[in-house]
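Worksheet: the structure to be examined is printed underneath.
With one protein chain held back, the other chains of the complex are shown just where they sit.
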Amino acid sequence: MSRTHVRCRINGDDAEFLCDAGDALLDALRDEMGLMGAKEGCGTGDCGACSILMDGRLQCSCLVFAPEAEGSSIVTVEGIADGDRLHPLQQCFLEGAALQCGVCTPGFLVAAKALLDRNPDPTETEVRYALAGNLCRCTGYDKIVRSVLAAAAVMQQGKEEAAR
Amino acid sequence: MTITDQRPGYRYVGTRPVRHDGLDKVVGKARYAADLVLPGMLYGHILRSPHAHARIVAIDTAAAEAMPGVRAVITGADFPELPADDPERNTTRNLMARDKVLYEGHAIAAVAATSQRAAKAAAKAIAVTYEVLPHTLDIREAMAPGAPLLHDDVFTTGLDSEPSEPSNVANRTCYERGDIEQGFADAAVVVEGEFVTKAVHQGYIEPHACVADTGQDGKTVIWCSSQGHFRVRSQTAAMLGWDTARIKVIPAEIGGGFGGKTTIYLEPLAVALSARAGRPVKLVMSREEVFRATGPTPGSVIRLKLGAADDGKITAAKAWMAYESGAFPGPWAMLGCMCVISPYNVENFLIEGYEVVVNKPVNVAYRAPSAPMAAFAADTLVDEIARRLDMDPIELRLLNCPSAGDQAPYGPKWPRIGLRECLEAVRDSDHYRSEPAPGHGRGVASGFWFNIGEASSATVNLNENGTATVVTGSPDIGGSRASMALMAAEELGIDVYDIQPVVGDTEVVGFTDVTEGSRATFATGMAVVEACRDLKRQLCGRAAVMWDCDSDEVAWSDGQATHRAGEHEPLALAAITAEAGRTGGPLGATASLNARGAGPAFSVQVTDVSVDEETGRVTVERYTTAQDAGTAIHPDYVEGQMQGGVAQGIGWALNEEYIHDADGVMENPGFLDYRIPVASDLPMIETIIVEVPNPNHPYGVRGVGEVGIVPPIPALANAVYDATGARIRELPLSPPRVLAAITARNGDGG
Partner (left out) sequence: MRYAAPTSVAEAVALLGTEPNSRVFAGATDLVPQLRAGRPEPGVAIDLKKIPRLTSVAIDDGTWRIGAAAPTSDLTANEALTADVPGLVYASGLIGSDQIQNRASLGGNLCNASPAADAVPPLLVNTAQAVVAGPDGERTVPVADIPTGPGRTSLRPGEFVVEFLIDRPPPGTADAYLRLIPRTEMDIAIVGAAARITLDADGSCVAAAIALGAVAPTVITVPAASGGLIGQPIDARALAAVAAAASAAASPIDDKRGTVTYRRQVAGVLAKRAVAEAAGRARNGDGP
């Protein structure tokens, strides 16, 4: 069976890969593109460890057919820092000890970025509901939620300083 | 908040540096076992039993072997049978079914092929003929006469007389002291009840995974996700009948374990497939396989009776505790017996435990294994005593609180422990001193876990620029590398970021037991400290060479060598390492030890809940946990362990359970219907770190990993009672069960 050729942008770069049409995008990212940041925790869209942004929308890449990526722009955890400068979420996760085993962390960071892109000043409850699709079994979510709120504050402050 | 008993002024211990392995984890670079790709690598897939209990009549792999891309097929016949008295005999029979499958999901055969699709298709093509047998899933049913028998060679041990018939009851454990009849006779209040819990899973987010690469020299390298790669090595060797020297195990980053990754499922299969195919083989479980084939923690049935005098002093305890072990016996009932009344001084007790095999996956440790079910019984009944006597539940616990010198129910005298301090910390907390919001119910509970020591090794090497590398054999499942670095920094007096903590493979670091029993920071930390102290002696010797004096004249203080008589300017560590080549060569030290004196851990927790009286839904509104950490080396990760344990306990209490259909097939093998808490289910979890240093550790460390999961179940059950007046003695406290209890309460006119 011939494989499907897919062209897209991944983390700002032009990218192409071959896949079987029935493959999940997660498998293409990991096996074809070597981007191992997105993890498979369940394969059914219930844990969020494979979260990516596709054309700005948060997705579980385990629920996306790989050929659907044709022409799209994808951001994975590997692409959320600005070069060597960590995204405020990454920095706040580090400083806030928001990770233990770290396997859910990429998904949380991408989902939290999607939240802050849409709602730069969320309440604790909004953060909790926005991250409900990402399971963490280590932390009890406490430090994750605090770190997202801290990142939101840092980003707001950055914006205010830039405006001045 | 931290409440410290007594603590010397530390410079690094007790601070909160960013963990050394953190950066890789926030940029997606941390490498877990499933992330590894080797040239020529094959993909494995495991065929599993669809039946809960069946005899394997025949396995035909011919069709699978002939399929395109298939490079190896193995079955149980490819692994040596171990003698009946071998401690790993059950491990090998769990790894691959032999004559019988004992649970749905039991591995039957495995395939390696050039793609995952090909491997999956080939596994499907293996023809297995089964003779389906009646199964048993329920403890009480499995214990009853005439129950379907899992093993014809299991005879109950620990009975007064030798049994003549095999049984699903593997053993009876008994702890007894004092005069129980008299104890109950002295009681003004007697409370009792039967408590039932379901099997629950550790629920780590990373499924089991490994890659094995077996060379033509007969040696193999395994990369895997485990809590202990030395145990992976020894167990894999035992399963294959190999010498351990043929096996090297490299620990990958581990995506959660909580006890569930203390044994092996995949590694010997990957090695065997790789040996047959002559190529590396990767095996990764699906989430469904994780639920169907890896260790839940036991379901249990516990009957407990407590008596108390009218002043609140507990006078007697009688317990009958049955724990499931899954397909093969384990130590679970015994552990439950040892924990059940440990937070209380009770002079008269009789505690019996029964270990019962059922047709479920073999149980594995889960964070303070067996203690949460025991605490559910004990701390619910203690709450009932407090209500009957109209006493504050914390004051009642303080009245019965053991302290150093008292004898623990399981035998030894308590060393210095921090239960009293935890009770007082909760009593004095903002949470406990404030009234619950209108309509909310409040519950309190305590919990105990032993903590363990065991064998650990560490190697500390000083680099020429004055930095250090700390290599240990303890997989880091919750931030232990940062703790190792902090203790080394404190010892050596160099910056914590000048220390690189590493988890070494089985060939670069000395033998180290599994990261379990809350032992890594305690025992492995002790080895790190010992190696650092050796290094400091060496550093003094080198300074003596540089100063051309006797090494007795040199002392180490505050990160530098000082001349006792003050004849030389102090030498910083970097000044000595820079000259190491000329003073005797590289500086390194290794310590291997059997750590003794692990400090018992206690936690006391309080929660407020609201209950929707029309639907039975419970909402956790507020939660505070106090725990004795001994000394918090890295408080962030101590809090993280406390919060994580509480969250798991809340999930266990409210929603988690294995659900099976009539055929013994698990109905909820995914995160949709096996409901672990999501972020919106939980409030912030307030932590109070209590520090009552463990005198047996150089920094006073007690393990912190496990005890946090013990109190949540009774705390929530007590809070639900406070809110509704309904006592619930069966888990989970799911909406249907809570509503049924409320309805029954109304029926009673309550």
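Just so it is clear, A and B label the chains in written order, and each chain counts residues from 1 on its own.
Following the convention adopted for this analysis, contacts are C-beta pairs under 8 Å (C-beta built on N, C-alpha and C of every residue); 3 or more make two chains touch, one makes a residue touch a chain.
Keep in mind that what you see is a predicted model, and the values were worked out from it rather than measured.
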{"item": "Touching the absent chain when the full complex is considered, from B:186, B:495, B:534 or B:673", "value": "B:673"}
{"item": "Touching residue (missing chain; options B:29, B:98, B:124 or B:729)", "value": "B:124"}
{"item": "Residue of B:40, B:439, B:695 or B:736 touching the missing chain in the full complex", "value": "B:736"}
{"item": "Missing-partner contacts on chain A, residue numbers", "value": "4, 20-22, 24, 43-46, 48, 51, 57-60, 62-65, 67-68, 70, 111, 114-115, 129-130, 132-134"}
{"item": "Hidden partner interface residues of chain B, rising order", "value": "120, 124, 288, 614-617, 654-655, 659, 667-668, 671-673, 675, 677-678, 680-681, 734-736, 739-740, 743"}
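As a working rule, only the chains that are shown with their structure count from here on.
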{"item": "Touching residues (chain side chain A, partner chain B) in the complex", "value": "20, 30-31, 34-44, 46-47, 49, 76-78, 81, 86, 90, 93-97, 99-106, 109, 124-125, 127-129, 131-146"}
{"item": "Chain B residues touching chain A - in the complex, by the definition given at the top", "value": "16, 18-19, 21-23, 25-32, 34-35, 37, 117, 202-207, 253-258, 284, 286-287, 477-479, 636-637, 639-640, 643-648, 670-672, 676-680, 682, 684-685"}
